[in-house]
Each structure stands twice: as C-alpha cells, then as structure tokens.
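The other protein chains are all here in position, but one chain of the complex has been omitted.
By written order: A, B and C. Residues from 1 in each chain.
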C-alpha cells in the first residue's frame, strides 16, 4: 500500500496487515508521530503539503528499491497530508522480510530515503507563528 | 506493557498505543511471525513454552535497559505462549524514542537480547514430526 | 507552461503556480532554474532549490518544452 492520507484516516493495523507474508518471519514498522517540541519551541501542529502525483511515484520507487535491496516481500508506506496535531501520525512504513535484520535495515533505509527524495513539505505551527521546515539556509 | 499471551490475544494496535508519547517522534515496532518453511521443511505450527515468571522478569530487564541505553520513553514487549499457526504473531516489540535512529537500534537490540536471555522455548511442528529448536548440538 | 509551486516557494512567489513561456528550443532544466533564481532571488537563499520535470527530480540536462510539467522543489521535509 502506497498512499497519502489525512492523518486521521491512517490505519496502522491495516497497513501492517498489508505486508503480512507467510514466508516472511519479520515485519518492521516505523511510525513517525508529531512531537510536541522542537529545539525548545512548543509545536502546536504540523501541516504537510505534497506534490501528490510525484510523491506517490517517489514512494513507490522506495518500495521497489527496498524489495530488491533487502529482499523484502511487501512494503507499505503511507504519509500524512494536511494538518497533523501533536501525537498524530505523520508516516507509517511497514516492511516484511524473511529474517529480522533485513527488516530493520529496510525500514530505516525507507524513512531515510523518504526524507531525501519525496516531495512533501512540512510547516510547523507554534504558539507564536509558523514556518516551512528548512526554509532558511 | 510486558506480557506473555496466547497469540490470538496479541493486539498489535494496543501495543503500539501503549508506547505513544507526545515528546517522542518515532515508534519502531518489530513483529515476529511464524514462517511456513524452515531450511526447506514445511512448518505447520509452532508451540512456545515459557518459564513464565522468569520470562516476564527478563523481558522487563530488556525494557529497562532499552530505556536507559537508547533514551526510549516507553517499551512494550509481548511474546506468544502456546500454539502459533503459520502467519500468526510470535512476538511484538514496540519502542518510542525522540528521534528515529534510536528507535531502530532499540528495537533490534530488544529482539536480539530476547533471543539470548528470555527463557522461552519453541517447538517446531512439521508434517512428519516435531522438535524443540536448538535441541541438537 | 505552468510551473507548480509548493511550500516556501509559494510564499516567495506569492502564488501556487507560475506562468512561464518557453521561448527557446534548447532550454535545459538547469537554465530554467537559473532564470527563475534570477527573477526570484529569494529562491537562492533557500538551503536547496531544484526542479522536477514530469514528476521526476531533474538532473539539469532535461530539455524543457511547454508540454512538460515542471515544479519547483524547495528543501523537502516529509517524514
């Protein structure tokens, strides 16, 4: 499953179900959630904007690479778009592999790559303002 | 949450909920499931036996170490006891940490250590017999 | 051609798309990006700025025509 969804629609259990595989003994799941602080400033919410068609195709590329590079059977990645309150889910990545070590490596590779290649932008809201992340040099 | 449960009682979603933390941005979840083959022989089911009081205390030690060593906020580990069919869950480990890298390291440390220190024994059933894992030198 | 804008580039340019007419046959994505940076100097102050062409990260050599879907890609921050 590769998708962009409102955070409230993200169903972790069904994402995990989507990678179950009888020949895989390991599933690793990474869940990124909204933290309530960032460098001391209190975050009230995040807003995610995506270049949706390209984001989906970049997520699919990551899934394909993970299958090839780490012998994963199934890979699901769902990223939030729109508002995300503190504690809500920003991203879920689930990977099934025959053995456990590869599941961790695959999931970590997927989230690291997502941050570098997937056109999604995060705006942080504080009590006294907001800004796009990385908008300053 | 530290527990031994029948596999059918293991609720991954509630285990994940149990580690949510507003100051943590990362949750890693490892799910070990029963594979349908092992070195070519078709596994029909597993049976897990535990020295229950000691298993729970060793799981708790792992959780405590993970909190200290990887700055995890919350750690849950639930291991199956009794019969486990192919595709069913043998173990779920969930860890929340402020940042993502530590969540992977913590979860991998937890499953690696569990296999070495927690008194749980797995019996594999094949179509033509069964044996305790590692029972031969 | 409409150039798609996201995140901080929408704020800099003040719109969610930017009209641009390609008036040369050999305009590369690298040249287009340079032209946009000249027109909107604030883009150069970002940690990074790049183009996507037809939904793929541009490598600079793509030749751009009015039929292409082009997007400005400021520093990504998903996850």
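Simple rule for what comes next: contacts are C-beta pairs under 8 Å (C-beta built on N, C-alpha and C of every residue); 3 or more make two chains touch, one makes a residue touch a chain.
As the structure is a prediction and not an experimental result, all values here were calculated from the model.
Within the entire complex, contacts from the absent chain reach the displayed chains B.
The residue touching the chain not shown here, chosen from B:22, B:36 or B:49, is B:49. If you put the hidden chain back, the residue from B:43, B:66, B:91 or B:106 that touches it is B:91. Seen from chain B, the chain kept out of the figure touches residues 32, 48-51, 53-55, 57, 79, 90-91, 111, 114-123, 132-137.
Everything below uses one rule, namely that only the chains that are shown with their structure count from here on.
The geometric centre of chain A is 25 Å away from that of chain C, both derived from CA atoms. Multi-chain contact residues, meaning those touching two or more other chains, occur in chain C at positions 79.
Counting partner chains per residue, chain A shows two or more touched chains at residues 32, 111.
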